[in-house]
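To keep things clear, I will list the structure first and then write my remarks on it.
All protein chains of the complex are present and in place, except for one that has been dropped.
The block that comes next holds subunit A.
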Amino acid sequence: MTAQLKPDTWTPICTTNDLVPDSGVAAKIDNQQIALFYLPDEHRVYALANKDPFSNANVIARGLTGDLQGKTVVASPLYKQHFSLEDGQCLEDDSVRLDTWPARIEGDHVYISIQ
């Protein structure tokens, strides 16, 4: 069973216990694969598309996080391009951007808003 999509609503995905600090996990909502990154020092979750546009494989959630040139980023585990967690922008290629969704933590739960 995957969670149902409702416009303009926060969809509960998982609990904070499912997240890995400073690292990523993948989730699936309808047919959309989403990478969730948890940065405990910001107490914040970022949600990006899990599909790596350079390899067409669903691997972004398994990349390393960090910061580069002032941006908080994830590096694709396959060919190592960097994507900004904030807006999905690829640092190596201006024309490539991952979809992103608003995400938040409330209590023990993690929610995403998908339009």
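Criterion: a residue touches a chain if its C-beta (ideal position, glycine included) is under 8 Å from a C-beta of that chain, and two chains touch if they have at least 3 such contacts; residues count from 1.
As a working rule, contacts and distances are computed from a predicted model.
*Asks:* Name the absent chain by its UniProt protein name; which of "Nitrite reductase large subunit", "Phosphate ABC transporter ATP-binding protein", "Ring-1,2-phenylacetyl-CoA epoxidase subunit PaaA" or "Acyl-CoA dehydrogenase" is it?
*Replies:* "Nitrite reductase large subunit"
*Asks:* In the full complex, which residues of subunit A touch the absent chain?
*Replies:* Residues of subunit A in contact with the hidden chain: 1-3, 13-14, 18-23, 25-29, 33, 36, 51, 55-59, 62-69, 72-73, 75, 77-78, 80, 82.
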